[in-house]
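The complex appears here minus one protein chain, its other protein chains still in place.
Think of it as A and B in the order they're written, each chain with its own count starting at 1.
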Amino acid sequence: MLKIEQVVAGYGRLTALKNIDLRVDKGEVVFVVGPNGAGKSTLLKTISGLMAPTSGRISFQGERVDGKAPEQVCRKGLALIPEGRHIFKTLTVQENLLVGAMIRKNAMEVRADMEMVLETFPILRERYNGVAGHLSGGEQQQLAIARSILQRPTLLMIDEPSLGLAPLMIDQVYSSLRQLNQTGLTLLIVEQSTGRIMDLASRIYVLRNGNVVLEDAPGNLANGNALDAAYFGFSDNAA
Amino acid sequence: MLILKRMFPVIALVVPLIIVVFVIDQFGTGNMQRVSTEALVRLVFAVGLYMFVGNSGILSFGHMTFCAVAAYASAWQTCCSMMKPTIMSGLPAFVRDNTFPLIPSALTSVGLAGAVALVSGLVLMRLSFFSASISTLALLVIMNVVFANWTTVTMGNSTIVGLPVYVTIWGALAATVVVIVLAYLFQNSRWGLMLRATREEEVAAQASGVSLYWSRFIAFTLSGFVAGLAGVLFAHFMGTVSLSNFFLNHTFIIVAMLVIGGMHSLAGVVVGVALISAVTEVLRQAEAGYSIGGLSFAVPPGTQELVLAVTMLLILIFRKDGIMGGKEFRWPWPARSDRLAIEERKVASVQRSS
Partner (left out) sequence: MTHFIQVLIDAVAIGSLYALVALAIGLVFGVMRLINFAQGDYITIGAYSLVVPSAAATPALMFGALPWPAMILCVILTVVVLALVTERLAFRPLRNSDLTSLLISSFAVSYFLQSLILMVHGGRPKTVSIGDALSRAVEIFGVRLPGVQLLTMVVALTLLIVLVLFLKKTPIGIQLRAAAEDFQMARLLGVPANRVIAIAFAISGILGGTISLLVIIQTGTLDIRMGLMPTIFAFFATVIGGMGSLPGAVVGGYIMGILSVLLQAYLPAELRPFRDAGVFSIVILILLVRPQGIFAKTAKERV
């Protein structure tokens, strides 16, 4: 579904991604984990069009998307919730959701989806006409997810959904992500910690210093040694 | 040898200036000498502006204020002893009724400009990056409004004439050299380096214990003094002082020179001012009309302004750091250890840009 081949990307003279290969298949939940500065956020930015790769190709459902602007990429069905959620704090909850739905054509469907989203996240209905900046961190995360669902993406990318949230909130966010996946949404999630991802993940990539150092299914990583080794770079053979 | 190497960036700027001035003084026409003197005075101002803008990264619209304060202060002290009691009746009696010697007047005028910079810096430098930049504009407006309406002291929008004209090309050169050396010493001083660090990364520099406020404040005050010096030179080069010379248009010209040369290095400032002064002079003459072999042609008036603005935009779009790219002229024969240092600098700048 999403195929990333030999992608190199960076800022100025600094290469943040050095030759990345990665794929996400339909219905999967793929995790990309790695320490700070591994290039995880850069990867998502590059896929979503916020950054253009210096070389390599990114294709989504058989179509090249690398080098396209984010507003074009999202119209192909690729949505990104960036790190820090980035809800529009001065807009109301309703307006946030409306911007989320802006690329949709069919007003009837949007209305039905809006109802579905408010059903899933009741707190948003409660705060519907309130300013989004007043929501708590967890509520903002829910709004960010709801907003992206209204885009009706085929693949949703999330940068560190658990960042800055209380443990209880993280559980909630993860359970809604699981629900979303069960309805057929494919997920590509970046996390810094490997703690909670095992039971949700279909496959895991470990990124370090801009390289994929490990790719495997969680079942094969059950004891966690290989994962830790790749994550912390105990054995450098993978690089 | 060591000092020669350390001061090379300055020497590489000053020596060519001296040679050019010598050639023009010996062989140039009167007009060429005039144009060059004016360019040198501009360079003094530009270096002053650079000491703040180039090191801090904060654009200032306000430096003409200090220029104006010094120019007027010098006019109050040295101008037209006969007319002064009538045309500037609002001056304090001891200034109004006396004429002061040139050098002390120049020094007190520069001091006054510096004091204004110091006081306004105390306030403005507390503001964040962008607010500080915009607020320098407020400073300029305040100065302009006050000077335009305080007619008993400044003659408002009229021109004060009859200042002693004593700035020669060599005098302007001497001031330029002093100011360039000063700017170079400042940018390599502890405060200057700190400020350049804050320019790259405000948050990080603050976190590493650099006092943003004080480093900005010191640069602002120093550059105010230098701008004041430019004001005095300008007044006694022209022999007149006119408020319209100290507003946005002239600020723009200097900013354009800084941008085109590259406002992150002293070399950029010198190259920018020299180049743009030369080009504008050629265009100015073209506006007046050239005649070649009996054919005369002229470009429409206003061409130099349009060319300047377009050049500046093109530089911003295609070569953001200006002609000099933010670099100084460096000692061309680096020893091994220096080469290592240069490599380290490169690595550091790569890391910064991430």
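Things worth noting here:
Methods note: a contact is a pair of C-beta atoms (placed from the backbone, for glycine too) under 8 Å apart; a residue touches a chain by one contact, two chains touch by 3 or more.
As the structure is a prediction and not an experimental result, all values here were calculated from the model.
Remark: the omitted chain is touched by one listed residue; of B:I19, B:L107, B:V146 or B:A298 this is B:V146.
Where chain A meets the chain that is not shown, the touching residues are 48, 50, 69-71, 74-75, 79-80, 82, 86, 88-91, 95-96, 98-100, 102-103, 147, 151. Even with one chain removed from view, chain B keeps its contact list with that chain: residues 57-59, 123-124, 126-131, 133-135, 137-139, 141-142, 145-146, 148-150, 201-203, 248-249, 252, 255-256, 259, 300-303, 305-306, 308-310, 312-313, 316-317, 320.
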